[in-house]
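Here the complex is missing a single protein chain, while all its other protein chains stay put.
What follows is chain A.
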Amino acid sequence: MVYEAGQGHPGGDFSATDILAALYFGVMHYNPKEPRDPGRDRFVMSKGHCTGAFYSVLAAAGYFPEADLATYMEPLSMLNGHPNRNYLPGVETNTGPLGHGLPVATGIAIAGQIDKADYRTFVLTGDGELQEGSNWEAALTAGHRKLENLTLIVDRNRLQQGARTEDTASLDPLDDKWRAFGWHVEVVDGHDHAQLLDVLSASPKGRGKPLCVIANTFKGKGVSFMHDNVSWHHGVPNKDQYEQAMRELV
């Protein structure tokens, strides 16, 4: 998609793909035929620039035909560079600017808490994104309200657009930060499906805290020349690189 569109964010797409696959094909309850079913589990893609991964998973989950992926970022396509709920079924809220997903997901979880509903709300943020203060406003509220129906997954690939997170505005110890805000924390290998399914599938009932899953990942996972390489935050492969990447991924 990124190769054909000539733009995108492949590095972050590949770090998030295993997490998205685990959620959509092993954890969440949803019906793509009724994308606004009130009882659905919600997923908020806070790292909205990683639509390459998000749209691929939504298509595979049945929200729209996989053939439509070819329209990615074309004029009038429903597959915008950042997700738009008004065009694309399965998108809960419009994202793109960072630090929006967790606060909105917190609101969804509060609605579920008020209604004593069974649905769960999941949100995926990047780790560099946690430098936005709005996340920590929401972290306070979610911890205070003991939103056990809320799960945050941090795609901890340790790279942001320009450099390593720890060389920019360091986040470590990230697990302790969430614990201090009243969250339950699990740290997993974000490319290990068994670990992801284990922590994400566990029933939240009775936990009494929102859950933060810190998923250690690699930007550009699966493609040797992109792996853990900051220059692939929004790089576009040339023809040779594309063909090599496809060989490595298959």
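Basically, contacts are C-beta pairs under 8 Å (C-beta built on N, C-alpha and C of every residue); 3 or more make two chains touch, one makes a residue touch a chain; residues count from 1.
As a working rule, contacts and distances are computed from a predicted model.
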> According to its UniProt entry, is the unseen chain "Sulfate adenylyltransferase subunit 2", "Protein-methionine-sulfoxide reductase heme-binding subunit MsrQ", "RNA polymerase sigma factor" or "Transketolase family protein"?
Replying inline: "Transketolase family protein"
> Of A:Ala5, A:Leu88 or A:Ala138, which one is in contact with the hidden chain?
Replying inline: A:Ala138
> Among the options A:Val104, A:Val185, A:Ala215 or A:Ala245, which residue touches the chain absent from this view?
Replying inline: A:Val104
> If the hidden chain were put back, which of A:Thr17, A:Thr51, A:Thr95 or A:Thr125 would touch it?
Replying inline: A:Thr95
> In terms of residues, what is the contact footprint of the unshown chain on chain A?
Replying inline: 38, 42, 84-86, 92-97, 99-100, 103-112, 114-115, 117, 133-134, 137-138, 140-141, 144
